[in-house]
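Every protein chain but one is kept in place in this view of the complex.
Letters A, B and C name the chains as they come in the text, with residue numbers starting at 1 for each one.
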Amino acid sequence: MREPSSSSGLFGLLAEFDRPERLVDGVRHAREAGFRQVDAYSPFPIEGLAEELGFRDQRVPWLTLIGGMFGAALGYGMQVYTNESFQIDIGGRPLIANPAFMLITFELMVLFAVLFSIGGMLALNHLPRLNHPLFGVEAFHLTSKDKFFLVILSNDRKFDREKTRSFLEGLDPVRVNAVGYSEEPV
Amino acid sequence: MAGENRNDPIAAMRSHLRGKTGRAFWRSLDELADTAAFRTFLEAEFPPLSGPSDIDRRSMLKVMAASLALAGLTGCGGSPDQTALPYVEAPEFVVPGKPKWYATAVTLGGFVLPALGKTHVGRPVKLEGNRDHPASGGATDAFLQASLLGLYDPDRSQSPRILGRPTSWSSFDAAITAGAAELDRRQGEGFRLLTGSVTSPTMLRQIEALLSRWAQARWHVLEPINDDLALEAARRVFARPLDRHLMLDVAEVVISLDDDFLGPGPRQSVQARRWSTRRLAFQERRGDSRLFVAEPTPSLTGAMAEDRLIASPSRVEALGYAIAAALGVDGASAPELADEERRWVDRAVAALRKTPGKTLLTVGPQHSAELQALGLLCNERIGALGATLRFTDPIAAIPPDGIRSLDMLAQDMAAGRVTTLAVVGANPAYTAPVAPDFRAAMEKVPLRLHVGLHYDETASLSHWHVPLAHELESWSDARAVDGTASIQQPLIRPFYDVRPLHVVMDNLVGSLGGSDRDRVQETWRASWGESFDGRWRNALVRGFVEASAAPFVASAVADRSVPPHRDVQRTGLTVVFRPDPTIWDGRFASNPWLQETPKQLTKITWGNVILVSPALAKERRLQNGDVLQLEAGGRTLTGPAWIMPGQEANTVTVTLGYGRTHAGRVGSNLGYDAFAIRTSDSAWRIEGAALSSTGKKEIIATTQAHQALDGFDFVRTVGQPDAAGSRPDTVPGPNAAGEQNSQPPSFYPTREWDSPSWGMAIDLDLCIGCNACVVACMAENNVPVVGKELVAEGRQMHWLRIDQYYEGDPAQPKSYFQPVPCMHCEQAPCEMGCPVNAAVHSFDGLNLQVYNRCVGTRTCSSFCPYKVRRFNWFDYTGDDPEELRAARNPDVTIRSRGVMEKCTYCVQRISEARIAAKIEGRAIRDGDVVTACQQACPTRAITFGDVIDPETQVSRRKASPRNYSLLEEANTRPRTTYLARIESTGGGAEDGTG
Amino acid sequence: MTHIAAEPGDRYAAVTEEIAQIPLHYPDPVAWRICFGFALLLLLSFFISAGVLFANGVGVWGNNIPVNWGLAIANYIWFLGIGHAGTLISAMLLLLEAHWRNSLNRFAEAMTLFAVICAGLYPILHLGRPWYFYWIAPYPNTMSIWPQFKSPLTWDFFAVLTYLTVSVLFWYVGIVPDLAAVRDRAKKRRQQVFYGLVSLGWRGSARHWARWRQSYRLTAAIAVPLVVSVHSEVSLLFAAGPIPGWTSTVFPPYFVLGAAFSGFAVVSMIAVVLRHTLGLTNLVGERHLDLLGKFVLATGLMTAYGYWAEVFDAFYSGDRQDIGTLMDRLAGDYAWSYWGAVVLNFLPLQLLWWRAIRTNPVLLLLISLSVTIGMWFERYMLLVTTLYRDWLVSSWGAYHPSFWEWSLFAGMLGVFLVPFLLFVRFLPVISSFEIKEAAFEEQHDA
Partner (left out) sequence: MPQIFTASADTRLRTALLVFVLVLCGSVLFVGGYMDSSYATLVGWVRDQPVPFSHEHHVGGLGIDCRYCHTTVEVSARAGFPATHICMTCHSELWTGAPMLAPIRESLASDRPIVWQRVSKLPDYVYFNHSIHIARGVPCVACHGRVDEMPLMARAQPFQMRFCLDCHRNPAPRLRPPDQVTRMDWSDWDNHPEEHKLYGELMVKAYGIQPSKLDNCNICHR
């Protein structure tokens, strides 16, 4: 989901709810009302919320799988290669001793699966992101406590400052704020 | 604690599970005695801050770091590796990087131990046996191997001293010439010369010269461990003193009355070689080889005996009389015998009778002349004289007063009849008997002069001390036990400011200058005349003078009278004296290699103990290490107890050589001094001694905590020379089952080996546990010495150890030796354990340890079933003094701290042989590679070579049905295998006895 | 968590405040400083002991031939074992949707982390030439030689490395949302910047949560077999050798269960201490102690089975060497370590059959302590009783740790405590967002 360019000055409109259910409803209505550039914020993951937002991204699982396969290949390949490159008789064991190689193969598979998975997650989430327009909003710090936020970005096709605000008001939020870009910490 | 209760559950459980009971084992005496050794271990290992203090304790060896520029050693390019120092003028025939061998000899008790000296650019690095020598045939012993280190001993005396203060040679020369002039006037009146036992023709020539020049002068001899009584016995029987020579290669039956002819001493290598010759023939069913021994304290000979009877010294005498009577020696009356003794005598006599002319009865040279004389008469009866027992005139010169020589000197000194005493190469202040009191008498002598290698006890009692050059850095000559003379040629120029023996001898009579070489040549020129040059060169090249062996003399019995047997009433304990098996009479006390070599039967290092019998220990509640006070003949000594299986119940054994006060930084203040209770008329045995405990404990550094075989089949035995090895009480391995060379199944692929592929076979039937191989290995492979405390902590570094096992009743067990080097397993667990490829296998079957790759995880040692790997817990070599660095073998890497090391099958010798063979464009021949241990072995128990070629010596041995591998069940496929010991004789088995 | 206010919103607030306030306004700084000072002293002892070790060589320890491994390797296994509970609790229970884990997983994982670090240090310290430890890692070098991949040590190297990395990531990814919560509560600029940085600017976007969940659960799913593999490989360090008493197929499961056992015991101890000192009694409630107690009991009984299996195997095989080793354990010089393990690991454990005792913090603490010590005895026993008497009676020996081994052990506890105390002081010790999530879901299921 692309964010509006800071030149527009306005990031979007932010509706604050005090209950997760209201947020979920809000998202649903926004989607039905045809808004697409919608995002929701909550202190904890809410089952199904992302789906409401039309989130279908399966890249993280795929990355994990790729990482795992890469690690396994790396681990096994490394052991075969090194043993071939300097062939040493070790206690009469076979040069390529697959049972012995499986352990490190497994370890590296796990290692890279996790690295890819978590690395991918952070990258796809564009984290770290220290400065974000929303952080400028007075009440937004409650998103990590007990409040739930719905934002409609200014770059949404149907975005119209007044209409959208009234639409959000209609969702019975605690309040609605405009989210602007601010360069310096206030 | 684990003692019996540990095994009953086993037995019970096995009987449940296997439906058969295990046999009743006894574990080590320590466990019977509530694990005393482990407690001492505990004390030994639990000093807090063991770290730094370890360093301190090792400093005993480390302080040797005497910093001195060694003129003789700087030219060797061994100096800091960045620089190279070529010769100024390259000596002829010296090729840097290629060793040169010189034939020479070292001596023990005056007798030659023939040797080949290996030198690298003029620096001796190894002594080996001289294969050509008629007597030894290449056999060596621990003393020969270790005397190399004696050369490099940093504690050797390095300048003349007067009243203990170093002085210059010039002042000595001035004093000695003045003294000589004075003596010339007095015809040498009051001058006494005291030497050790002398066989050297040159030395004798000089002594005669001295005595003829000074008519009043007198010569005395002190050799603490001597053959005086044997000579005395010969004098009784043959009316003249004769040296006895045991023809053990001929004798098929040997009865030894407390004669340790396989034990350490000048004769060991020769007699062991002869015995092994017979044994090897017997293994091929050519004749018999039976050994009956009666002795009070275990010995190497007793350990090899087929039939060993434990008898106190007095009972040994009784047995002698009984045998004499049984053999019909006139006038010999059979004394009362216990049943056991009776049966032993019957068996022995039966055996003697079986093969007349091929039997031998030998009596320990420490026994009374009467008994030895009786022994000679017995030998006459069984036709041994001239056959299995032959005689020569005494090889060592007999001093004027013969057996009383030293006592006379002591009396004369006490009576003030001695004005000048010159002690040459002897240490009476330490080794002389306490009665008559030699030391006190010596104090009375106005001028006392000591000539020797070390500033020892006698030197400290003398006005003058004159430092001698070591045998390996000076010219001399001496005779082997068979009389064969050797010219001792120096392997290196003296690197201390010292003088050779023969120069000093002439100094005594006031003649200065001249070289020892001239003096030795003078001696031989006299006897060789014209043909001198050729024979001299030949003697130097071959290492001995051709055909110089003393001729055997026909020995006609002159006196057959048999003194009546006096049956001594035993009161209290009997003390017997024995030389120390590794430092002899103390003369090797400053030799770290020998100090760290475990005594054959006790595995004790760095000290001596009082051997007590299990029965006595039980009665007195003694444990190993309890400090005892031994009272004998009104004198006392205190030392730690050691419970000796097979020791006669009421006999305690003390060993000479320890408790020295002036033996340098290595040898001083270790153990107790047994000379302190030794008098000249009871030199070998004291009756009526008493033992009392002091309540103290002492740490004893032993390399083997547990010597009970417990019925394991580590050492296998057979009844027939060509039977498969097994113990009746253990599940026989595949080999035992008769299918030779059948390998147990394995998951791993079987590898095809090209020739050569190395392997070793060790014949337990020949190994007498003499330690020659152990010391040879240390010398060849730069094995570091770690000192008493670290040995006590189980950190000794020997690559080759000799395991000693007991089997059976602790009162009279069977004793076995098993040399254990690295097994070079084909499926080595150690290699699998190493994470960095430091332990790997080579194309020629070696199990390699790559020191420079090792990071010291020690997994290899954890996984090694044989525990033959050794770890450098500290930096053992970093601050070795210059001398000890010079003694190192340049072909072997010096191991740094933190790396594992182990037996390499002498890989440096293999490489040498391989490269030589390649350059000559031929295959490596059998015998091209001789490992250090193999070369050293006096009994040829160790064979090494290519195991692929069936024709090699080692392959032939491995083909024997007696061949088995240690811990077959571990399926490591060892390259080192053993040949089972033959327990009863083939001959005996054929006609059902024995 | 029915005792928290009925209004969900307030409930979320309460949880957040309770947890996020700890790093910002630590309840009992004095007590913390005292503990931390003590930990620093231990750490000092670590550096001194290591210094002496490096200066003189492994000889400063009591090791010898045959017992050339000692306290170092025993402790390595012990620490690594402890380090197993964290991942097991958080990963396994996460997959099992056991919400009660949320009160424990955070500090359990932290404990794992630091325990694994301690474990990882030991093998390096015990090397003869520690300055070459990196030779175990495969890297192109001028010797063109590589590590030996058939060696259990190499396996261990990779296993521990992987386990450490995975534990760190798993723990960190799990803590990020709570760091954000702390950041949002922070008032001081210093705190804001610090927590702002470490929370990576987390803002709870639904899309972020979705991806976070995917990778968090996948990691958890992979972590479980990883945990099992790691201690199995450690067990091969023994079992791969041909030494009686080691070469046994029961070792891998035996080690893994023992590891979980000791781990759960340590977690219980920490849980009891934290809930008391930080006043988290309503977050870490009786229910949690109860469940922990059950886990300790279960794994303990499995470990006990391992002891029995060992005895049975030895006699069933009837092999003299195996029976000999067993007898050395039961009645040898180090029988104290065997019986110590059996007694401490088995007898007090039986009390946990009663809920009353499981939920009694003090008793649970004591029992867990006994288990922790007992498991140390077991590691010591497995190592020493096997090595000091193996195949050849001639090479039997003895082993007694030297002062420097003990001081290093003490130091190692410092290496564990220092970072753990810092964690307790400056990071959210309990996962608040997961508790909130759980609360939300329970409310919905209801």
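Keep this in mind: a contact is a pair of C-beta atoms (placed from the backbone, for glycine too) under 8 Å apart; a residue touches a chain by one contact, two chains touch by 3 or more.
This one's a predicted model, so the numbers in the text were calculated from it and none came from an experiment.
Among C:129, C:183 or C:436, the one in contact with the hidden chain is C:183. Across B:359, B:704, B:904 or B:955, the residue that sits in touch with the chain not pictured is B:904.
Annotation for chain B: contacts to the undisplayed chain at residues 75, 81-90, 95-98, 840, 842-844, 846, 848, 850-853, 891-894, 904, 907-908, 910-911, 915, 918-919.
Touching residues on chain A toward the chain that is not drawn are 6, 86-87, 128-131, 135-141, 181-186. For chain C, the residues touching the absent chain in the complete assembly are 140-145, 183-184, 192-193, 196-197, 201.
As a working rule, only the chains that are shown with their structure count from here on.
For the pair chain B and chain C, the distance between mean C-alpha positions equals 56 Å.
Per-chain Cα centroids separate chain A from chain C by 31 Å. Each of residues 86, 88, 90-91, 93 in chain A touches at least two other chains. Multi-chain contact residues of chain B (touching two or more other chains) are listed as 829, 832, 837.
Across the complex, chain C is touched by residues 1-2, 5-7, 9-10, 13-14, 17-18, 22, 35, 38, 41-42, 45-46, 48-52, 54-55, 704-710, 712, 714, 790, 793-795, 801, 803-805, 818, 820, 829, 832-837, 853-859, 861-863, 865-867, 869-875, 896-900, 966-967, 969-972 of chain B.
Contacts from chain B toward chain A in the complex involve residues 746, 748-749, 751, 825-832, 837, 840-843, 973.
Within the complex, the chain A residues that touch chain B are 86, 88-94.
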